[in-house]
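Excluded from the complex is one protein chain; the other protein chains are retained at their positions.
The block that comes next holds chain A.
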Amino acid sequence: MKVVSYIAQWRGIVKEAMNRTAIAVKFLCCLHITDNYFCSPVHIYGPSMLPTLNMVGDIVLAEHLSQRLGKVRHGDLVVVRSPSDPKKSITKRIMGMEGDTVTYFDPMLGDATRVAVVPKGHVWIQGDNIFASLDSRHFGPVPYGLIQGKVFFRVWPLDCIGVPGQ
């Protein structure tokens, strides 16, 4: 008789545990989908996007729908997987879409302005601070498939909340 009651208790506990696990799994799946397909927070630091973004660190929200639908445009702030190190992400501004002719100026290589044509399926990205930014002027246009998301809102620091400027 005792064995039967133990088994009944055990079944109750197992059922409760499985219910809780199911809820946790569903929550993590929702988190993953929101993070990958809708919106995710990104921590950005470094001098390459001054004065738009601060040097010591900003937290911004990046949305992933625009790049999936192909709606990323000239002048957008995008988070891109670095072509020289796939484990790092960099944030730059798009200065040329495929087929555009880009005129750029690299202070480190003298005063001449150079011209480049962006091939099919690629974009030209540049940091706002052209004096301290490693971007397409150095590693060339990057494939569109490396774009991870478009920055649309800044949440930290609190006195700069809002859309990052042009």
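To be clear about the criterion, a contact is a pair of C-beta atoms (placed from the backbone, for glycine too) under 8 Å apart; a residue touches a chain by one contact, two chains touch by 3 or more; residues count from 1.
Methods note: contacts and distances are computed from a predicted model.
**Q** Tell me the UniProt name of the left-out chain, picking from "Coatomer subunit zeta", "Mitochondrial inner membrane protease subunit 2", "Galactosylgalactosylxylosylprotein 3-beta-glucuronosyltransferase" or "Cullin family profile domain-containing protein".
**A** The record names the chain that does not appear here as "Mitochondrial inner membrane protease subunit 2".
**Q** Return the single residue from A:Gly12, A:Pro41, A:Gly57 or A:Gly121 that touches the missing chain.
**A** A:Gly121
**Q** Residue-wise, where is chain A in contact with the chain that is not depicted?
**A** 22, 25-26, 28-30, 32-33, 36, 70, 81-87, 119-122, 142-147
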